[in-house]
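Down below is the structure, laid out as structure tokens.
Heads up, one of the protein chains got dropped from this complex, but the rest are sitting where they should.
Read from first to last, the chains carry the letters A, B and C; within each, the first residue is number 1.
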């Protein structure tokens, strides 16, 4: 009788390699599945390693463009910064990975999907809620959470089973990376009074070592989508990767965050998002020019909710679709170009222009071209302040009549 | 018969000097009143100039400490950044100035209060709504909005009346400054595609010219109030001024903003807030360490509303008091120290510590000290994702059952 | 030379009849335009009266179905109750009327549009902001606001110009009505301690006089749209009118509201919305059954904003489109039937059913069919309460360790 199949999110690292064997020993046939969301891995190596460790088949899926056009784009247009700081790097890739795992599981007639998360992070929630939302019939397994081994026990098991041990195993860092950035949490960061060590970073140059000459780039947006960099049209995934390089060189996008996890604890993480932070700044400035005031003032409410929904693993909730429905309407006039100076860790928008600009020099000017109706202000102030005035007349009588 | 008195917010500049004469010609005795909110003016000069131009008396009021402890502190603790960018520099001083004008008017038995704003900015709204809220019996006059002169006509009038013309009259800039920062709007900024010229800035060094060695400062907070800088206890107004110097030297706090004014137009302004931006960053990081998650996630709603209320001139609305009532409760545990590196335009918090820190290494760690209950996650995820799962079972039946 | 044309929103009443003459005397040719939004007027009479008073042409437009399907439907699906009470009766029709006036003006090559509002209500704002949004080249005239006549002066003018005076002129009530309800503000309501007199109502029976036997109706919704009443498919405008009758007979939908107008004052109004209130209740109950929790909990934020945007005259702002973009996504699963008991002023939903019901008896039951995972709660509570617990351990040390 054929064994039941499980599709494992496979990274090529020690945990998921050990998980292949562990799942086999639980009686499953393991289908390994590795997604390329722009972390720049050697995918051939990962694919063949899965097979060598014992997977019955090994999939590698290039999901960069889908990741860019759906997940990163939503994050960009909604300026999703969790707690005002974290651009949702890993939180964005989890639902996409879950979706691909489910696709593979359905194609392969697997009964379960497995991931390599521990019991303490956000990602286990994101994976499991997403998988349940996409196919509630699939069981979700979490070998690393289940086996509860110490590092030493895990290595011993690996040696015993002839699983290759990665050479950088002593690295104290726990990294996740994709197009939208790189996250790092680890022991040396656990003292929030200590500055992160330089080794914690990889995508960005320290400001001390950045070039003394700025790069200035022009980013063009059509309906809120970045379409070209310095005049060159690029698929979004490439545009982001290119910006990661240029902005990273100038030290843009380092973030050091003590954050509230979904599972109830505070943790300290270090992020690098040079391209993401540059794009968010450019996009925001273009919105400042093109969104009408009441949209500009309410959109942050949607942005905050979308950020939380994504962080909390609810990408596949109907709420996400509704929030994106709002978002999409707002982007129709977000057309134009932002000129961004990259220098010493800064991505500063120096100029922005748009065919849909609502900045009207004839209204804004203090020169004699002024077309603003100055008398209107008197009536406006009269009614604008009326509630406060009546309140004062009623409730501060003592003072008023004295 | 004695003339009626008007109390004029007097700055020493051309507009309000001309206003003294203009109000006199309307039949008023003019009481000049100049507030020191930290803009670093020569106050003796301003005081005597008012008299020389024709005021019957001239008050100078040092309001720096009140400005710091009430207005700037609220802005700091609420991280008030209008549209995510502008730290409310002028919007903060207007209600305080209005309050002092009303106080003087009541003491002097004046019938009116006058300000020097035009008909197009936010400040006229803030002054008039505040004055009406504090004493609805006082009339509010706005000579500059009323006379509608061109610059040339105003100068001609000044010459005719022997009003001294300031030497820097050709400056294209329209500046307002206080402890919390400096704002600048002017003709040369009216093209949002053009970068602001270096002359638009005064408090901050351009990043290109900042020192190559960082300054690292430690800011201590007690219940959300900054009380010491590098171990030295300072009154808040001095602490802010000192930080303006240090952070300004490193180029911290330049802001270039296309903003939505209350009066319905977009305008482009340049701000410099080195001390304010440094303090807000330090305070936010300390909150990240000390606020419980649900407070951290709801406080931004209060912050956004308080920002809008202040920007829109409603400081003296009962809503402000209620928002501050919320704010104050949140600050009780915001105690501790942030270590801030000032370098190349950045104020980066490198470390934060607090006796009220909710960051618990024993919960956060991935070492064997871990006290987090990993099994709890399974139950948590089960219930957390249940609504989405049921939704999927009901609404995606085709897929699920296939 | 031909005169310039103005399109006047014409109701057939005294104010707008006088306005025809007044506009003529200002030199315009007046095109009268009367919209039927379900107020049940004698439209032929209105149309011919306009001509008899002097309009050069007189349009009557049946806009009931458009009003129902666009404006009332948005109000229904968003449960728009201004300040928790007022179902936006007049606020909903103003943008539609403005749109039709602009259409006629463009077709007739008119240079202006005129409305009959005074200077103190919300409707002037709604008309003018809408017209400006739809065609900023059209001038907007407000004869009643401009002429500032007393009632007596107006009547004298009418007599002089042979304008027929309506027979019910002594009615103290100022009424506006459409499919979605009827609003009434007037002198006798101006004491908020006094109960509204029975004559203030027209669409609803007083509870004291309602039938002693309930009517029970079943309302079916498809994607949030009411499509049938007791099994009979009806166009939305007819369905609402029919419900107005049945629910009105049972006294449903009387509202007595001291509200904050946009123009800064409180006013007291009486509304009757039997159909609207019945539909909102039915729709809400169906949403309670079919919306996933996180949508149910965030939708009220959208609802409140949409309510304010509509009340404040900003229907044609891009914000409305974005809010409707959110709303539409949420309605996809709002399918099913609500059974409503109409009795003694109540519209009580007694039962609701849906093919998209997320109420799962097997999860909700306390019988042995229970499929809920009771053990999951332990883990859930552990993590759900963790932040509060850590906060307590850190900040209540005295107590905890005692």
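The rule is simple: a contact is a pair of C-beta atoms (placed from the backbone, for glycine too) under 8 Å apart; a residue touches a chain by one contact, two chains touch by 3 or more.
All values reported here derive from a predicted model rather than from experimental measurement.
Peer 1: Which listed residue (B:32, B:323 or B:378) would be found touching the missing chain in the intact complex?
Peer 2: Of the listed residues, the one touching the omitted chain is B:323.
Peer 1: Give me the subunit C residues in contact with the hidden chain, please.
Peer 2: 83-84, 118-120, 124-125, 128-129, 132-137, 145, 148, 150, 174, 185-187, 190-195, 207, 256-260, 262-268, 284-285, 288-289, 293, 296-297, 300, 304, 308, 312-314, 316-318, 339, 341, 343-346, 348-353, 357-361, 363-368, 370, 372, 374-378, 380-381, 384-385, 387-389, 391-393, 399-400
Peer 1: In the whole complex, what residues of subunit A lie against the chain that is missing from view?
Peer 2: Residues 292-294, 333, 356-358, 360, 363, 373, 375-380, 382-384, 386-388, 390-391, 394-395 of subunit A touch the chain absent from view.
Peer 1: In the full complex, which residues of subunit B touch the absent chain?
Peer 2: 260, 263-265, 291-292, 294-295, 298-299, 301-302, 305, 309, 314, 317-319, 321-330, 332-333, 382-387, 390
The criterion applied here is as follows: only the chains that are shown with their structure count from here on.
Peer 1: Quick one: subunit A and subunit C, Cα centre-to-centre, how many Å?
Peer 2: 40
Peer 1: Using Cα averages as centroids, what's the distance between subunit A and subunit B in whole Å?
Peer 2: Roughly 31 Å, centre to centre.
Peer 1: Going through subunit C residue by residue, note those that touch at least 2 other chains and give them in order.
Peer 2: Residue numbers touching two or more other chains: 292, 294, 333, 382-384, 386-387, 390.
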